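Heads up, one of the protein chains got dropped from this complex, but the rest are sitting where they should.
We just call them A and B in the order they show up, numbering each chain from 1.
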Amino acid sequence: MTTAPAQAEEASFEATLARHDRIEPRDWMPERYRATLVRQIAQHAHSEIIGMQPEGAWITRAPSLRRKAILLAKVQDEAGHGLYLYSACETLGVSRQELTEKLIEGKQKYSSIFNYPTLSYADVGTIGWLVDGAAICNQVPLCRTSYGPYGRAMIRVCKEESFHQRQGFELLATMMRGTDAQRAMVQESVDRFWWPALMMFGPPDADSSHTAQSMAWGIKRDTNDELRQKFVDMTVPQARALGVTLPDPDLVWNDEKGGHDFTQPDWAEFRDVVSGSGPCNAQRVAHRRRAHEDGAWVREAASAFARRQQQEPQQQEAVS
Amino acid sequence: MSGAPQGEWPLYEVFVRGKRGLNHVHVGSLHAADDRMAVHNARDVYTRRNEGVSIWVVRADAITASSPDEKDPLFAPAGDKVYRHPTFYDIPDDVPHM
Partner (left out) sequence: MTDHTSAYDGLLGDDSAQWAFGQDFEDPLAGVDTTLAAGVDGAALAAYCLMLGDDALVHSHRLSQWASNAPDLEEDIALANIALDLLGQARLLLARAAAADPSVVPALPAGSPVPPEDALAFFRDDADFRNVRLVEGENGDFAVTTARLLLFSTHRLALLERLRDSVDPVLAAIAAKGVKEVAYHRDHAARWCVTLARGTEESRRRMRAGLDVVWPLHHELFRTHPVEATAAEQGFGVDPAGLAADVDVLLEQVLSVGGLDRPTVPPTGPLGRGAGRDGRHTEALGRMLAEMQVVARAHPTGRW
C-alpha cells in the first residue's frame, strides 16, 4: 500500500541519490536500503573485530620492540575501526550489543579472509600488504557511499588503513633483506594468502546476488570483478619490488585489456569458508564469544555504578 | 529512554576541538557507562590522548534534532531523536559475500 506521502518521500530519496548526495540518518529511506546497509556495515564492523585475532596472536611473539609497538597499534586501530562502523550501524537503529550477539550466534558474517590461520610472523606483513591492500581497494570507493555516517566512518578507516598496508609492505621488504630463512618465510606466506586475498572481493559479478541493487543505491560503487582487477594490477609491480613470486603461473599482462590476466581463486573453497568450514571459523567466533561473555560482569558493574552515581551523586562513602 | 537493550552502555556523541580558535566538531560516537567514562574513552578512542584538545561528550538520547525538512508540511516533525528509527531490525540470515 503506497500512500501519497510515502510516494513523496520515496521520490525525495531517489532525487537525493540521483544528485549523488548523501542520505542521512533522519531521512526517509526504503526498508530494503536500510536492511542492506545494516547487513553490509555490520559485516564490515565484524570483520574489523574478528580481524584483530589472526594478527593479535603475534603481538606476544613480535620479534623486535619496534614491531611489537607497530603491531599492537595496528590491532588497536582495528578495534577503533570496528567501533566507528558499529556506530554508523547504530544510526540505523541497531545496537552494538545486538550486532555482537548476531556475530557470536553465527547469524551475521565477517570477511572470510580471517578464517585462515596466521602461521608465521611473515603473515603479519602479508596481511598488511595483501589483505589490507585488498581492503583499501574495497574501501576507498566506500568513502563516497550514499549513506552519510558510513561514508564518514570509512574516511577515518581508510586514512589509518593506508598505514597498515605500508607497515606490512615495509615488514616484508625488511625481511627480504634479511636471511634466507626469512625470505623463504615471506614467500611461503604470500603463497598461502594470495588466493584468499583474491576472494576478498566476493564472488564473480555473475554470481553476486547483491551487487546490482547495492550499486543502484550507491552503497557500492564498483563491482567485485572491477575491484579484483584493480587489486591485481596494483599488486603485481609491488610483488616485483619485494622480490616475491605470486603463485599464479598464468598471471600475465594483457595489452589488449590493459590489465593482467590471472587465475580465479577456488570458488568452491570460498563457499565452504563462508558457510563455516574454513580452517578457523569456529575458533574465531568462540574467541569473540568468550571475550564478550567474560566481559559481561565488567560492563554490568559499570552500568550499576553509573546508576548509583546518578541516584546518589553526593554520596562518597562506602556502600557495603 | 536510550533505546539501548538492557545492560548496554548508552551511546554518546563525541565533539573535539582540535586546536584553539576552532569549533568543536562531531567526530563520532562511543559507548560509556557514564559521562566521565565517556570523556575518558573519547580521549583514548578519538584523540589518542593528544594533549591540548578539548572534548565534549553528550548522550545521544539527550540531543534534540530538527526534522529533515521543517518547511515541508508532508513531514510531520519526526520527534526528538537524533536517529529517526530507533527500532531493531531483523537481519536476514542468508548473508553471503563480503
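Some notes on this structure:
Just so we're on the same page, contacts are C-beta pairs under 8 Å (C-beta built on N, C-alpha and C of every residue); 3 or more make two chains touch, one makes a residue touch a chain.
These numbers come from a predicted model, not from an experiment.
Among B:Val16, B:Met37 or B:Ile55, only B:Met37 touches the chain that is left out of the view. Set against the missing chain, the residues A:Gly56, A:Gly93, A:Gly218 or A:Gly278 yield one that touches it, A:Gly56.
Only one of the listed residues, A:Arg26, A:His44, A:Arg67 or A:His210, touches the absent chain: A:Arg67. Listed by residue number, the positions of chain A touching the unshown chain are 49, 52-53, 56, 59-70, 72-76, 79-80, 82-83, 86, 121, 163, 166-167, 170-171, 174-175, 177-179, 181-182, 287, 290-291, 294-305, 308, 316-320. Listed here are the chain B residues that touch the chain not shown: 9, 30-33, 36-37, 40-41, 44-45, 47-51.
Just so we're on the same page, only the chains that are shown with their structure count from here on.
Distance from the chain A centre to the chain B centre is 22 Å, each centre being the mean of its Cα atoms.
For chain A in complex with chain B, the residues that touch the partner chain are 5, 8-9, 24-28, 34-35, 38-40, 42-44, 47, 80, 83-84, 87, 90-98, 102, 107-112, 153, 156, 200, 202-203, 208-210, 224, 274, 296, 299-300, 302-303, 305-306, 309-310. The touching residues of chain B, counted against chain A in their complex, run 3-5, 7-9, 11, 28-31, 33-34, 37, 45, 65, 67-68, 74, 78, 81-89, 91-93, 95-98.
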